[in-house]
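A single protein chain has been omitted from the complex, and every remaining protein chain is retained in its original position.
This part shows subunit A:
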Amino acid sequence: MITSTVLASGAVSGGEAVTFWILAPLALAGAIGMVAARNAVHSALWLVLTMLSLGVFYVLQAGPFIGMVQIIVYTGAIMMLFLFVLMLVGRDAADSLIEVLRGQRIAAIGLGVGFAVLLGSGVYRATQDSTPVGLEQANAGGNVQGIAQLLFTDYVFAFELTAALLITATIGGMILAHVERRKEDKRDQVATMKARFAPGNYPGPKPGPGVFATSSSVATPARLPDGRLSDRSTPDILPVRELTAEETTLKGTEK
C-alpha cells in the first residue's frame, strides 16, 4: 500500500513551492496580527490562521496525519475553548493603549525583529546545503502506521507519561474549580418536596380570601381542603369572622 504523499520526496516540487509561498506570508501575517490585534477574539482568529497554515505545512512535508491532527486538536478544540472563554469574558474586552513601561513597545519590536533575523539566518545557513533523507523510509508502511509503530514501541513510555501529565493537570484543574458541598447541604428533589409538605409548612401559595368560602368578602377566611378556616388568607388588620346564616342569605336581587 503506497500511502505516502507525492510530496514526500526530497526535492521541492512546484506545487509544494507555490503552496508554501502562498501560506508562509499568511502564517506570518497571522502571527503578527495576533500580537497586534486589540480585540482578544481577533487575536484568537489570527492565531487560528497561523495554526491552519502550519497544518497545511505538515501535510506538505509528508506528515498528513500530524497536519490533520494539528487542525482538529489545536484549531478545532483548543482554540475553540479559548474563544469560549473570551466570549464569556465579554466582547468588549480589548487591550488598553496605555504604555506602562516607557519605550517598551519600541524596544520589544526592535528585539523581536533582531531575534527573528538571527533565528532565520541561523536556520537558513544550517539547512542551506542539506538534503532531506529518510522521508520515504519513514512513510514506507504508511504515515499513520509509521507513527503508530513508533508511539507504541520506542516512545510508549514518553507517550504514556505525557498522557499521565495531562490527566493530572485536568484533574487538578477540576479539583481547584470544584466547589465542595457537603452531602447534607445538597437537597435533591425528593428531599425538597418532603420538606415542603412537612407538618408546619404551608406547601402552596396563600389562598385568596373568599376561596371556598361562603362569601366573597375580603374579611371572609378561605377554607382549607378539609373545611377548616385558614387565617392566613385574610389581612392581619381585619378581624376574622364567619358570616352568620342571615348575612349569607341571598337578598333576592339576582332575579
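The rule we apply is simple: a contact is a pair of C-beta atoms (placed from the backbone, for glycine too) under 8 Å apart; a residue touches a chain by one contact, two chains touch by 3 or more; residues count from 1.
Assume contacts and distances are computed from a predicted model.
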| item | value |
| --- | --- |
| Protein name (UniProt record) of the chain left out of view, among "DNA-binding protein", "NADH-quinone oxidoreductase subunit H", "Branched-chain amino acid ABC transporter permease" or "Acetyl-CoA acetyltransferase" | "NADH-quinone oxidoreductase subunit H" |
| Residue among A:M87, A:I171 or A:A191 touching the omitted chain | A:M87 |
| Footprint left on subunit A by the chain that the document does not show | 1-6, 39, 41-42, 45, 48, 52, 55, 64-65, 67-69, 71-72, 75-77, 80-81, 83-84, 87-88, 91, 142-144, 197-200, 202-203, 214, 224-228, 245, 248, 250 |
